[in-house]
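Take this structure, written in C-alpha cells, and hold onto it; I'll ask about it next.
And now, chain A:
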Amino acid sequence: MQQKTTSGLLEVNGLTVQVATPAGARTVVDDLSFTLEGGKTLCIAGESGSGKSMTALSLMQLLPKPMARVSAGTAKLDGRDILALPETEMRQVRGRHIGMIFQEPMTSLNPVLTIGKQLGGAISAHGGLSDAAIRARALELLDQVQIPEPARRLKQFPHELSGGMRQRVVIAMALAQNPQILIADEPTTALDVTVQAQILALIRKLQADLGISVIMITHDMGVVAEMADDVLVMQHGRMVEHSPASVIFSKPRHPYTQELLAAVPRLGEMTGTRAPKRMSDDPTASVQTPAPAEPLVAVKDLTVRFDIKGGILQRPVQRVHAVEGVSFDIMPGETLSLVGESGCGKSTTGKALLNLIPWQGDIRVAGRATRGLGASAMRPVLRDVQMIFQDPYASLDPRMRVGDLVAEPLQIHGLASGSELDDRVAYLFRRVGLSADQMRRYPHEFSGGQRQRICIARALSLSPKLIVADESVAALDVSIQAQVLDLLQDIQNETGMSYLFISHDMAVVEQISHRVAVMYMGRFVEMGSRAQIFENPQHDYTKKLMAAVPVADPSRPRRAFMEKAEDLPSPVHGLDYTPPLQAARDIGGGHMVWEAAGR
Partner candidate 1 sequence: QDIKQGGSMTVTYKDDVSTLDPAIGYDWQNWSMIKSLFDGLMDYVPGTTELRPEIAESYEISEDGTVFTFKLRDGVKFHNGRALTAEDVKYSIERAVNPKTQSPGAGFFGSIKGFEEASSGDAEGLSGITVVDDGTIKFELSRPDATFLHVLALNFAHVVPKEEVEKYGADFGKHPVGSGAFKLAEWTLGQRLVFERFEDYWNPGVPKLDQIVFEVGQEPVVALLRLQNGEVDVPGDGIPPAKFIEVKNDPKFKDLIIQGGQLHTGYVTMNVKMEPFDKAEVRQAVNMAINKDRILRIINGRAVTANQPLPPSMPGYAKDHEGYAYDPEAAKALLAEAGLADGFETELYVMNTDPQPRIAQAIQQDLKAIGINASIKSLAQANVIAAGGEEDQAPMIWSGGMAWIADFPDPSNFYGPILGCDGAVSGGWNWAWYCNEDLDAMAQEADSMVDPAKAGEREAMWRDIYLKVMEDAPWAPIFNEERFTIRSERIGGDDKLFVDPVHIPVHYDEVYAKDVQ
Partner candidate 2 sequence: MSQTVAETETHVATPSVLARLLRRPLALTGLVIIAVVVLAAVFAPWLAPYDPYEQFFEGLTIEGAPLPPSAQFWFGTDLVGRDLFSRLIYGAQTSLIIGVVANGIAVVIGSAVGISAGYFRGWADTVLMRFTDLMMAFPALLLAIVLAAIFSPSLWIVAMVIAMVNWVQIARVTYTETRSIAERDFVVAERAMGAGAGRILFRHILPHLLSTIIVWATLGIATTVLLEATLSFLGIGVQPPIPSWGNIIFENQTYFTSAPWLVFIPGAAILALALAFNLVGDALRDILDPTQQGRH
C-alpha cells in the first residue's frame, strides 16, 4: 500500500466540459472538483447522461473532437495540468501515467488486429522494446489479468473471445505501461453478472498488487459498494455528493443520492415474503397467491434449434440448441420469471409463445394448441398473449406517432375504430401514466422509461391474459426501472394479468415474481416459488448467479478473488448431437431441480 499523502495523486479543479449542439453550447460537466488519492478507488456514480464518461474522457484529452471541449478547469498530475498539455506531451501521459478501460468490451478492441498486436502496440506505444520483450510482457500481462492459455490468446482476434475475456484484454492494455492511475468507465455494464463479479474482483486484486489508483465510473450502486473508497455522485453534470463510501450508503445527504439508493433493488430484501413486492404492501389485492386452477399457458418439452448453414449446398452443418426441452405452466394472475445469463435461451422461449420463431414441443394458450398455426390462425391467440420487447425504442416504429402505434393492435384485430379507438388509446395512455396529449408525438421524443410505458400500453391494448416481458427494465436507469416495475405490478393487481418476466437480474426478479425458473444453456436448472429459489437455492448454478450479484452494502465483506476465467460453454453443436438426459427432482412444494441424469 502506498503512503497516504496530503495532496492527492490527481487533483481536479473546476472541470467544465461543453458540447456543441445545434442550439448552442451545452455544459455537460459543470465545475467538477475532486482529488484522487494514491492507491484508492474513487467511484463516480450517477444515472445515464449525467456526465460521467465526459469527465473521464476529458482527463485523457480524448473528448470527441469537434463537438466537445474542456472549457475550464485544471487537473494536476505530478504538478502538471494534464488538461492543458499539448498533444505530443499528452501522449506520454496516456498509457504511462493513466490507463483507461472503456464501457464496451465488444467495441473497444480493434476487430481486425490480433490480441497480440494490440497488446504489443500498447506495451511499446512509447517505443524501444524488442519483439521478444514485448511478447514476454504481453504474456505476463495476460497472466496478470487471469486469462487462461495466454500464448494462444495472442494469436486470436477479439471476436473469438467472450465479452469477459475481451474486457480482461482491455484491462491488460490499460496496465501495459504500469500507469499510476486506472480509469474504468463502466467496465462491467455490458457483462453478465457472473463475469461482472470476476472482473470487479480482478480490478481489486490488481489494485492491491500494483498499488495503483482507480477511478471507477458506474451507475450501479451495487458496484459502488463493492469497489469504492470514495464516492462522487453526479447529476446533470454536477457533483451532488462526494464522501467516503461508508458514509454515502449509511447517511446519504443529498436527496438525489437517497433516491438513487432507494431505487436499487437489493437481493434478499424480500426474504420472508411470499407475494411480489408491490402486493405485499397491499394485503387487499385480489390475487395474492395464485389459486390452483387451469394453467393459462402450458408448455411441454419446448425445443428450439436454429440451423447454421454452410457447405457447398448451404445445408445445415451445425445447430444452435437455443432451448432444449423446457416445460412450465403459467397460472392466471401469476408472474413467472426466467433468469439466466446472456444467450441461455430466455428470449427464444418468450418468442416461441407468440409463434415468432419455429419451435417443437407443445404449447397451449388458454387451452388452444398453437403449434403450426399460420399468421391468421395465430391472430386470436395473440389477443391473449402479448409481448414487450427488450429494447423499447427499437420496438416502436420511429416514423409513427405513438398514438397510432398504440392503436395498431386494436385496428389489426378490428376491435375499435373512429372515436372509440381514440378513447381507448387515450385511456391506455392514462393507464400507464402518460398524458393523452402526448399521443401525437413520435417515439424519439420520449425518455426511455416513457417509451417502455408506451410499449406496455400497446401490449395492454388487447387486454391479453399474459404478457411476455423480455428484459423490460434492463436498459433503464434504476429509478426509472423501479417505476416501470411498479407499473407492471399495479396492472397485475388490477387485472389479474399473468407475466412471463424475462431478466438476467436476480435482484429485479426477486421483487416481481411469484415463481422463478433459472435457465442455463437452453434448459431449466431450477424452478420454484420465489422463496424456494432465493431462500433455498439448490442448483450450483443458481447459487453462483446469486453470489455474483453486487450488493449495495459496503459493509458486506468483499468477495474473494475467483479462479481463472472460463468461457461459457457454447450452445452450438454438430448435427448429430443429442442433448444429455436430465433428471428432474422435486424437492417439495413444486420446487424442481434438474440435474444431469445418472447423478
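Keep in mind that, in the parts below, contacts are C-beta pairs under 8 Å (C-beta built on N, C-alpha and C of every residue); 3 or more make two chains touch, one makes a residue touch a chain; residues count from 1.
The candidates were selected such that all candidates are chains of the complex that A comes from, given by their letters.
Quantities reported herein were computed from a predicted structural model and do not represent experimental measurements.
Participant: Which candidate, 1 or 2, sits against chain A in this complex?
Facilitator: 2
Participant: Which residues of chain A touch candidate 2 in the complex?
Facilitator: 21-23, 48-50, 236, 351, 354, 356, 375-376, 378-379, 382-383, 386-387, 389-391, 394-400, 408-409, 412-413, 442, 444-450, 458, 462
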